[in-house]
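The complex appears here minus one protein chain, its other protein chains still in place.
Our next item is subunit A:
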Amino acid sequence: MNVTRPVGETGRFEIDIAEKTYTGANGVPVPVIRDFRLQIKPESMTVLMGPSGCGKTTFLRILAGLDHNFDGSIEMPEETRIGFMFQEPRLLPWRKVRRNIELVADEAFTEEDLLILADALNIADKLDVYPGELSLGLARRAALARAFATRPNLLLLDEPFVSLDEPTADRLRRLLLEVWEARPTTAVLVTHNPREAVMLADELVLLSPRPTHVLETVPVDVPQNERTPAMIEEIYSDLLKRYPENFAA
């Protein structure tokens, strides 16, 4: 059985998943995660990279407390507030953007905080529209605002910039960094995109194919806002040499 043990205010996240299996359509159990051990540094950006279908989303769901059906344990601070940015924005289409954010926001989150956040993400003029009127890029920003409005101590991002054109994705990555640096939060981001991983990560966690486990943890020591495109390319080509399977685009 699994144990989710609160460990007080240390802010430490220790994950030890012995096994997580799914029952396939033919009734045969398929192992998705096996011997997955990971310690997440508080107030840092941990980026998980792995081949597609390796169980990254399953891992995030377990971490978010949405799936308790696994063997192992997860230690996390008591009363962990979670901000989750899914692959799709998952905004409530029948509530205006403002309501979508307010509904999950932290109690101490004021109207002023909302305006500052919306301003930082360039959606101040979209607060009073319904999500159906937003482009995917704008809806993602609204979802990001919602995730930050909870004042999370664990921010989970599941391929948050997938299926956007590159300039839009790049702008959003910078916005994410900006908002994240304003209030450092323990964050776990899952991505396929190696350059995105190198641009955002404090720690790069490389995952094996299914049943997935941690192959290697690679720290990236330069602060995110000092990473130039040239530097990102350099780190990327270095990683490509060392871990060709994980970094072949």
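A few comments on the model shown:
Please note the rule applied: a residue touches a chain if its C-beta (ideal position, glycine included) is under 8 Å from a C-beta of that chain, and two chains touch if they have at least 3 such contacts; residues count from 1.
Criterion: contacts and distances are computed from a predicted model.
UniProt lists the omitted chain of the complex under the protein name "Putative aliphatic sulfonates transport permease protein SsuC" (options: "Putative aliphatic sulfonates transport permease protein SsuC", "Multisubunit potassium/proton antiporter, PhaD subunit", "Alpha-E domain-containing protein" or "Glutamate synthase domain-containing protein 3").
Interface note for the absent chain: among A:Glu14, A:Asp35, A:Asp71 or A:Glu88, the touching residue is A:Glu88. Counting the whole complex, the residues of subunit A in touch with the unshown chain are 61, 64-66, 81-84, 86, 88, 90, 92-95, 99, 103-104, 130, 132-133, 150, 156.
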